[in-house]
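Encoded as structure tokens, the structure appears first; notes follow it.
This view holds just a subset of the chains, kept in their places.
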Amino acid sequence: MTEALKRTLGTCYYPEHWPEEIWEADARRMKDTGLTWVRVGEFSWSRLEPVPGDLHFEWLDRAIDILGKAGLKVVLGTPTATPPRWMIDKHPDMVAVDAHGNPRKFGSRRHYCFSHEGYKQESDRIVKLLAERYGRNPYVAAWQTDNEYGCHDTILSYSDAARTAFRLWLRDHYGTIEALNRAWGNVFWSMEYRSFEEIDLPNLTVTEPNPSHTLAFRRFSSDQVAVFNKRQVETIRAHSSAPISHNYMGRITDFDHFKVGDDLEIATWDSYPLGFLEDRVGAAPDHQRTYARQGDPDFQAFHHDLYRAVGKGRWWVMEQQPGPVNWAPYNPAPTKGMMRLWAWEAYAHGAEAVCYFRWRQAPFAQEQMHAGMLRPDNADAPALQEAKQVAEELRSAPDVSSPQAPVALIFDYDADFAWAAQPHGAGLSYFQLVFDVYKALRKLGLSIDILRPETRDFTGYKIVAAPGLIHMPEDLKRALSGCSAQVLLGPRTGARDKNMVIPVPLPPDIPGLDVTVTRVESLRPDMPLALKKSGTAAGCFRGYREELEGAADIVLELENGEPAAFSNGHMTYVGGWCDEEGWLHLLRDLCKSARVQTFEVSGGVRCRDTDGTRIWTNYGSDPADTPAGRIEAAGVLFENL
Amino acid sequence: MTEALKRTLGTCYYPEHWPEEIWEADARRMKDTGLTWVRVGEFSWSRLEPVPGDLHFEWLDRAIDILGKAGLKVVLGTPTATPPRWMIDKHPDMVAVDAHGNPRKFGSRRHYCFSHEGYKQESDRIVKLLAERYGRNPYVAAWQTDNEYGCHDTILSYSDAARTAFRLWLRDHYGTIEALNRAWGNVFWSMEYRSFEEIDLPNLTVTEPNPSHTLAFRRFSSDQVAVFNKRQVETIRAHSSAPISHNYMGRITDFDHFKVGDDLEIATWDSYPLGFLEDRVGAAPDHQRTYARQGDPDFQAFHHDLYRAVGKGRWWVMEQQPGPVNWAPYNPAPTKGMMRLWAWEAYAHGAEAVCYFRWRQAPFAQEQMHAGMLRPDNADAPALQEAKQVAEELRSAPDVSSPQAPVALIFDYDADFAWAAQPHGAGLSYFQLVFDVYKALRKLGLSIDILRPETRDFTGYKIVAAPGLIHMPEDLKRALSGCSAQVLLGPRTGARDKNMVIPVPLPPDIPGLDVTVTRVESLRPDMPLALKKSGTAAGCFRGYREELEGAADIVLELENGEPAAFSNGHMTYVGGWCDEEGWLHLLRDLCKSARVQTFEVSGGVRCRDTDGTRIWTNYGSDPADTPAGRIEAAGVLFENL
């Protein structure tokens, strides 16, 4: 599906942080390390334009020239994530406002509201200047827009600019205020509006706002990101034919990455396996302790697969953790070997490039404790050695490869918005549900393609899993109903219409699936509901459960005999949130029906198939045995298929 | 004490949520279910007055007519808990302000400050319009003012309107600023004021404000509710002779319900046994897990007894949980049978009516996940079946009955304000203390009357418990001292004067009780103080303990021999917060002295006596044996006395 490309390495470099005298030596050393790519510029606005209108691009010209002449390809970032201090004087109301109503001040980064038109024009302006100057530069081989949209909780803004834009967005989407009132059920609690101008942002209400209101605000906020990004893309495209990318983050689901990705050639992401472990993976403390120096064995893989889809096949790791980071609650050093392992895990999932962040550790400012490939004193840091090893290995490695996987898993940002608007039980999230299914699939040795929710053609897949799709359009229902794959649905499938209203007939209401959810409940974490399959224990439901009726075949039961999952032909509906054992029971059956071969991995061992090779990784602290032989702790093993 | 009335059932109905075509079928189905009452109107302001002054009562006329003609009696609610969006334009400063200084915005409900005169006039106006129109309507058999005062933490408001009103209230209560300074001890920390205009609301101070200041603000805030409610009542009374009620909530103690109740004929409350379990019962996690599908075995009973007192004998459950709710941290489904059990528990405590909330689950807006008697698709939900069974049983049931109980328990909202102003130890609350004593009394098989703190005549009671009455007026001291019941006092009895100052002589200073509290301490939860009675273990104190001196008889000791409780004639003073075992030891002795027969229930089994019948309930998950025979899990048992 993607064109054949060499796997490459790279790094992120900030020439403005270092004396110009050492740029050339740095460039040579990068090249000697085996790097292909170097990203520059994305935080440099105060050096490009220290005073409004006073432009200083010469230093960047020289930096790009030095890097390019050393044989490196440059990714040029637009600097809009860090507008200089003077921008605040020009546009005092450009900053985002938090949910408590506090403006988010200058002094770090991402201090802008996506809805502020004045700032969007500034963004267009600086991007145009860059595109004009570097659009045909022979060394600029790719672009990056902005940096890490959504990082530091920067999508949802409760500013005046956002309020005004939200009202326009609502008018565009609903046409009349009567239609909106009807769609949201605003007759409830006398919340009816007489005009769009009466609608406020859904923060600081006495008790929770209407979930339809919240969902609309989340969709609006997501769209603002896509518009902001698209304006940059169009400006660059007018002057450059190099591919354009954006570097997404781990588990940021506040905007629809697929929509942003539609306007870009390449998706990249910033992979910090240890940094993510504490607050984003969602694991229990003992798991966090076990993998404190390696990262979760599935979290990176999930994002690799996700961003491969977002990039329509083309994707990179733009920032790869190179040692301890500075920003997590705890910042341990990775086990020796992990910086190589993480790179190979990325290549196994089809990455074109893996760029270590950053070249040399900066001794100053917020990220002074963030490791680099070099130490602040210019000595080699451990990442440099591991990168060299990867570079060596890449010489004899095959091209980028990402064959269609046997299993598809649908991921829908809009569903995540809806779950966030109404989790129904404390701690329930769509992302976590999908990730739980993903982990169980990985435990069965399977390679997975993540699909966007607009997918209607499932040709070639033997299994399609679509858990938690709370709003499922009719044509997707029909496509799943009509496809030849084994399909896994539930819980909450089709539980709401697109305005967050319960549909009648009751969900899931899918052709060919005789199941109805008659009542749902959320559960304390300490009250699991035991499951059984053909009379034997089969894990449990935790946190969420649905009461089911229907004429389909019961394939999983609660201990008390009530149905827990039904199958109807090739479709299986599960009425609850399984634990790992529960998912494995369900998925093993699906694999059997779909004639997909499985082999269960254990501990920290995982694998993924590329064309002709199965790449094994071991996140564990001990060597382990695989069907392909013994794999060291923190090791990588290549098996010919 | 109350007139003989038939026990009845009812529901809450929102005709404005449904097409007019189905109102009649709904009404018939209610009647067929065996319902007597239907509450309407309390959130419908935007449909009654979609534009200021543009009134649309015709639909409500028709709805009431249809319901009435079907044989149902209507409770008409005033819609003041949900002023429409246009009200905010008329009165931008009408919203309450939270303790952090943030206005609480439109977008849900209860978005008004009780001190805002402009809004109070709007409230009077809409109530007058309703009263004029429906005051003589034959089907409107009762009224409800507003909805759930205090829900969503809406009593304490830090708005400009509240500040102004608070200053006037203080002037009314203290007369001169010198008197206030003296009463509060404002010489401390130079907090003296020169005029009432200098006094601010007690939020956002550098460290805690003067507890006298906090207590005054809580009393003021409580009084504002009573005034708001009284204005509605007087407006309705001018046009209607139907009884007027308000639907209180569980464990909302921010206003004095007795004062509000003084102006009403009937107290009602909204009973959500599962919804309350997580955040309001105050139980440990294992108890929450055990009763996750049944609710706490005592929490409803306590409120039944409390609101019987608030209603001066007349009380209902206005909203009875009919299945899972939407608003608790976790929202499980009730065990089959509980919706019947809860109704019988209410009748056992003298309820005239039990109304399930709501008739049909709304598929939209905030409460879309709140179950109803019907599902959103109009099918019967489990509550409907259980209501039918209750209706059937009621046919042969005796009238409403609430004979005087042998045990009285005083509940004083003002004491709760004072404890909140100064808990002295983390987590200590007056409500929890009184509820702990209540639970122990229930464990002994006793029926209880809750009394308001103004009670002076205790004739007929064999035991009077008055724990935690931090301010005890002299005439109450005399009344307790002079009554013939066994009296349980302490801890903190009379520990403060009415301005929150420690009195001299030191507390409790009660005639005929030779006990003095010389020092008090609060304790970490993990440092219980073991108690002994006549040398054997008798539970422990937890959280709070007083050092006692006196010539009375020591009836409970600490392990080290220091006195823990004294008895002097018919009065017992306990100098600490007992655990369950400690309370049981004390209360068994009191019962013996008072010649009150006890029998100890266990697990989830409880009972209450009405005239001629002891009604047993089993909140447990297993059948249990009682003196009256075996009772099923979630079962109800009727024993003739």
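Labels A and B are assigned to the chains in the order they are written; within every chain, residues are numbered from 1.
Keep this in mind: a contact is a pair of C-beta atoms (placed from the backbone, for glycine too) under 8 Å apart; a residue touches a chain by one contact, two chains touch by 3 or more.
These numbers were taken from a predicted model, which means no experiment stands behind them.
Here 2 copies of the chain are placed, and the complete complex recorded in this file has 3 of them.
In the analysis below, only the chains that are shown with their structure count from here on.
Centre-to-centre, using mean CA coordinates, subunit A is 47 Å away from subunit B. If you check the complex, the residues on subunit A that touch subunit B are 100-101, 184-194, 198, 200, 202-213, 422, 424-426, 500-506, 518-524, 526-527, 547. The part of subunit B that touches subunit A in the complex is made up of residues 16-17, 43-47, 50-51, 79, 82-86, 96, 100, 102-111, 151-152, 154, 285, 288-289, 292, 323-324, 326-327, 329-333, 361-369, 371, 375-379, 381-382.
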